[in-house]
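Only one protein chain is missing; all other protein chains are in place.
Entry: chain A
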Amino acid sequence: MKKILLAITAFSLLASCGKDNKKNETTVTPESSKDQVVNVYTHRHYEPDQKIFKLFEDKTGIKVKVINASADELIQKMKMEGKQSPADVLITVDAGRLSRAKDEGLLQSIKSDVLEQSIPSYLQDVDNQWFGLTKRARIIAYSKDRVNPEDLTTYEDLVNPKWKGKILVRSSSNIYNQSLMASIIANDGEEAAKEWAKGMVANMARSPKGSDRDQVKAVVAGEGDLAIVNSYYIGKMLNSPDAEEVKTAQQIGLFFPNQDDRGTHINVSGAGVAKYAPNKENAIAFIEFLIGEEAQKIFTDSNYEYPVLESVIPVEDIKVWGEFKEDNLGLNKLGEHNKKAVLIFDEAGWK
């Protein structure tokens, strides 16, 4: 027994040492190796992304090496690595984090006509430091039995006392909520945003918990009437392997708020080239590939996001919701007001 344990341990140690040495060798001579690579730090943990990376590898021969973590952690990591950072591309799931990375001096301006021309201007950074890849809308899912959609108008109207005890929304630690609040600060001003947060807390059906999907389930379960959710989760629920989830998603109606004024709040998942990118050219080629038709189609077809490329038609499941007016607020603003948003949430007691 002892011998076996020893053997296993020795083997594993050897195995890991072996890996270690290999790693050292590759890091010793990154440039002399002929293999072209692009090192990607990404917050997108989606299966379809793997498919897109594979396609890119097949097409260009550039290997895609991925580090997956939350954008915050990736930004910290890049900051500490400084000039030695191996990162070429940073991908996040919200614009706020991208503009924070920009402020920290972690990204660089790049020149790419393809990117500048294909992506609508409000979905990219003014200094060309980052570019939106896909869009998501923060919309309202309502109970078809209990809510008349004509009663719904704007985010601001959700604080109306008629919705007391009816609103379901997740925790304020979630970036999508923080971005929504940041957009309200940018559009309505700080004081109004404070009032709004207080009104929302007063109207909540329960203390915030769970995920966006859980809010939708709670609407169908009757815990509340309205849920604030990210559009692509509804797409995912409708295509869930769990029949119950599909049924749940089919029972709710969707409403795109603020259609008569500024438009529905949207956010992007986006990418930027790292300041010290060792493989800058590959990084640009990589991002250009991501907003190419092929990749955009996979983003919407398998992940139910809205493509940023206008020539690509959204997948049927989300196309049926119809076109809608988007809030054209410059997405840099979301990063600017993010911290303020969090402070307001805390003061209002939005957990």
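Operating definition for what follows: contacts are C-beta pairs under 8 Å (C-beta built on N, C-alpha and C of every residue); 3 or more make two chains touch, one makes a residue touch a chain; residues count from 1.
Simple rule for what comes next: contacts and distances are computed from a predicted model.
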From "proton-translocating NAD(P)(+) transhydrogenase", "Iron(III) transport system permease protein", "Pyruvate ferredoxin oxidoreductase alpha subunit" or "Class F sortase", the hidden chain's UniProt protein name: "Iron(III) transport system permease protein"
Per the touch definition above, residue among A:E116, A:D145, A:E244 or A:E293 touching the missing chain: A:E244
Absent-chain contact - pick from A:Y155, A:Y233, A:F286 or A:F324: A:Y233
Contact footprint on chain A, counting only the chain that is left out: 1, 5, 8-9, 11-13, 15-16, 19-20, 23-24, 27-31, 39, 45-47, 65-70, 72-73, 76-77, 80-82, 84, 86, 100, 171, 173, 178, 207-214, 217-218, 220-221, 233, 236, 240-242, 244-245, 247-248, 338-339, 342-343, 346-347, 349, 351
